[in-house]
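Removed from the display is one protein chain of the complex; every other protein chain stays in position.
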Amino acid sequence: METITSVTPALAVVTSLIAAIMILIFRRNPNIRETFSIGAGLVKFGIVCSMIPAIMQGKVVQLDILEFLPGLSIKFSVDAFGLFFGFTSSFLWIFTTLYSIGYMRSLEEHAQTRYFFSFAIAMSSAVGVAFSGNLFTLFIFYEILTVSTYPLVVHEESEEAMSAGRKYLAYLLTAGVFLLFSIATVYYYTGTTDFSFGGILAGKGVPEDLLKLLFITFMIGCTKAAFIPLHSWLPTAMIAPTPVSALLHAVAVVKAGVFTAVRIILYVYGVDLMTNTGLAIPFAYFVSFTIIVGSLFALSQDNLKLRLAYSTVSQLSYIVLGALLLTSSGMIGGIFHIASHAFGKITLFFCAGSIYVASGLKNVSELSGIGRKMPITMISFAIATLTMIGLPPGAGFISKWYLALGTIEANQLVLLFVLLISSILNAAYFLPIVYKAFFEEPNPSNMDGVKEASPFVYIPLLLTAIGSVIIFFYPDYFLQLAKLALGV
Amino acid sequence: MVLDIIDVILTKYNYIIYISLMTLGFYGMIGKSNLIKKLIGMSVFQYAIFLFYISIADVEGGIAPILVEGEVTYTNPLPHVLILTAIVVAVSTLAVGLSLVIRIYREFGSVDENKILMRLKDD
Amino acid sequence: MKETRRGIILRTNAKFMVPFILLWGLYVLTHGTSGPGGGFQAGVVLAAGFILYAVVFGLQETQKIFPFRAVLVIASLGVSIYAWIGVFAIIFGGNFLEYGKIPLAHDIAESSKLGIEMVEIGIGLTVMAIMLSIFYTFVQRGD
Partner (left out) sequence: MIEELSNHLPILLIVSGLIGAFLTPLIGLIRKELCSFWASFITLIQFFISIILFYQAIQVGRISYWLGGWEPPWGIEYAIDILNSFILVVVSTICLSVAIYGRKSLLKEVPEKEVQLYTLYILLCTGMLGIIITGDVFNLYVFLEISSLAAYALVAVGDRNSLVASFNYMIMGTVSACFILLGIGYLYLMTGTLNMADLSRLLPPLYGRPAILIGLALLIVGLSIKTALFPLHTWLPDAYTHSPSAISALLSGTFTKVGIYVLIRLIYSIFGLEYFLRNVDIFVFISWVASAGIIFGAIMAIAQDDFKRMLAYSSISQIGYIALGISLANNFALAGSLLHIFGHSLMKTGLFMVAGALIYSKGIKRVSQLEGMGNVMPLTMAAFLIGALSMIGIPPTIGFASKYLILLGAVESGEWVFVVVILFSSLLTAVYFWKVFEKVFFGENKWKKGGKEIPLSMLLPTMALAILSLLGGFFAPVLIKVFELWMSGVIPGGV
């Protein structure tokens, strides 16, 4: 594969770091501070986009920064898969920044500088995870992501938030430790941690039992992907301000976990090794369990954000499931779902935040008739719901279609059945909200005087909702990237 | 067997002496609660080691290492020189230790470790 | 230590002893190169002389002759002598403390001897001053 050496990937990471410093410097002047946030978002997205032509031609953009030991270096390497994730998250960052400004100012939140600062660093590391060329670099950004999102989780500084923060750290730092262990072992056996499609572990004389153990520790390391039973940090973290939940806990952090899991499955273990060791199918069943149970949990939640969180738990596992099917359609479906879920779920969270800003409501049962008061928000919500369920014209349809194809190719009809059931469950926990919003009479006690919040709040969510529809109609670009990632 | 032991005692008596002194000193440092006695123990401990050094410098039939005419065996002067330095170090340590004890006495009104610890706990 | 009249025998003896102790200290100091002796021993002997004086005539009396500041200065001076001799050796192209290279006398052996003696003087002064300062400190604290 042709490689190009360029500083672009590093620039993409550094942009938001510089923004973070600028945010600190201009902490006394909110307007300039926010200008830097938005500016960095745009610049970063531009930088990411500038790599698209090269990647589309099947090239890889690389940059070696530091070499610790032979085979152990800080290295950026942007391939189609990395770009897929990087593009999605940096694109959505722009909207989230706009939305954050509206949200934070409407609620007159404290410590806004800390908020934007941490946000910028978190984005830096999310893109860093996407562009990492090896496990070592990936780990570095993975940990920075954990630490930089902590202040966002405990933003409220209440006793509840602090204990949520402790839980968050306890899960994610422990996960980091497992990941580190696995990386060290991989390095010891292979002398490298560089990703390459097809895997690096095969034929290196690693004992089979160790391979299996290592896979388990790797997957525990990917606790960010919220597999049940290691999911409970995610609902707890919902105490964070809504934009944080929207971007980080629907896109950046959890997707970093999923992304890492897929990287490990496809680029460290590789298709052949996964098949030979027989790890893929058992783990696929394990992940299916998460899909179903996550949905069941979501059904039972009344708090809107919690319901969304459990939905995320469930949806994330689609992506891993796709990779584990080890068939090209399945893998394409899984990778594609990174984008479709991101657009859908961020819209849903934005909507939840918008409702909270406008009316202070948090629970599903109180939302009767809100669609009449806040039409833009709730229409966007409905569109995003379609994506989540996997109905046209939502982007989720395409990913689920490919996933379903993948299960058939892999001859795993049980998994196909899982997909169907979970779609039904998705519908079961999302559609009642839409129904309530539009077709039930508003309860005057909590609906009086409610109207759309500031345009900073409702415009981003409308755009992301439209985005998910656009992806449905023009999926070629994402599909192309997904296929390139698999070398198809 | 007994003869062996006697032989060891007779030929290696320097080791036995220094080890007994060292043990004695160590006991003083650890076992005594009076800080001054601890310091005395410390000195005994140090000087035992100096004795060891001096004893290993001895060469059978050697004379003091001052230049004289003719073929003579000298004892090894190096350990003496080393120990001279070490003695200075020991004296300095003792001085530091004593001054500490004086200050401890003025602060706590006692040189007994147990009493001092009790007073520290009261704070 | 309070100023009290000590026994006349004690004072007379002390007055008689102190000069000899100091003189002997100086002897030891200057003969360190060719015989048993040297800076450490001489310093202690010299300090012993002053300490004897202090024990008998009282601290204040001694500090009139030898104030605490002077002790500090002498200690510093002594080490400086030692260090500067070493540095001189470097300046004249030798290694640190390579006395032979310092052009004090005609031949290397002679200048070595002189160099060592000067270093010994430095050491002696320092040791004396430090011993005295330890003594002063302890006695003053006793008030």
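Order of writing sets the chain letters: A, B and C. Residues in each chain are counted from 1.
Please note the rule applied: contacts are C-beta pairs under 8 Å (C-beta built on N, C-alpha and C of every residue); 3 or more make two chains touch, one makes a residue touch a chain.
The model shown is predicted, which means the values in this text are computed figures rather than measured ones.
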Neighbouring displayed chains - absent chain, whole complex: A, B, C
Omitted-chain contact residue, chosen from C:Val79, C:Leu114 or C:Val139: C:Val79
Hidden partner chain, touching residue among A:Tyr188, A:Phe417 or A:Tyr435: A:Tyr188
Interface with the undisplayed chain - residues on chain B: 26, 29, 35, 38, 42, 45-46, 49, 52-53, 56, 78-79, 82, 85-86, 89, 92-93, 96-97, 100-101, 103-104, 107, 116-117, 120, 123
Absent chain, residues of chain A that touch it: 66-69, 73-74, 114, 139-141, 143-144, 147, 151, 154, 157, 162, 165-166, 169, 173-174, 177-178, 180-181, 184-185, 187-188
Positions on chain C where the hidden chain makes contact: 69, 72-73, 75-76, 78-80, 82-83, 86-87, 89-90, 93-101, 126
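By our rule, only the chains that are shown with their structure count from here on.
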Whole-Å separation of chain centres (CA-atom averages), chain A against chain C: 78
Whole-Å separation of chain centres (CA-atom averages), chain A against chain B: 69
In chain A, residues with contacts to at least two other chains: none
Two or more partner chains touched - positions in chain B: none
In the complex with chain B, residue positions of chain C that touch it: 40, 134, 137-138, 141
Chain C-facing residues of chain B, complex: 84, 88, 95, 98-99, 102-103, 106
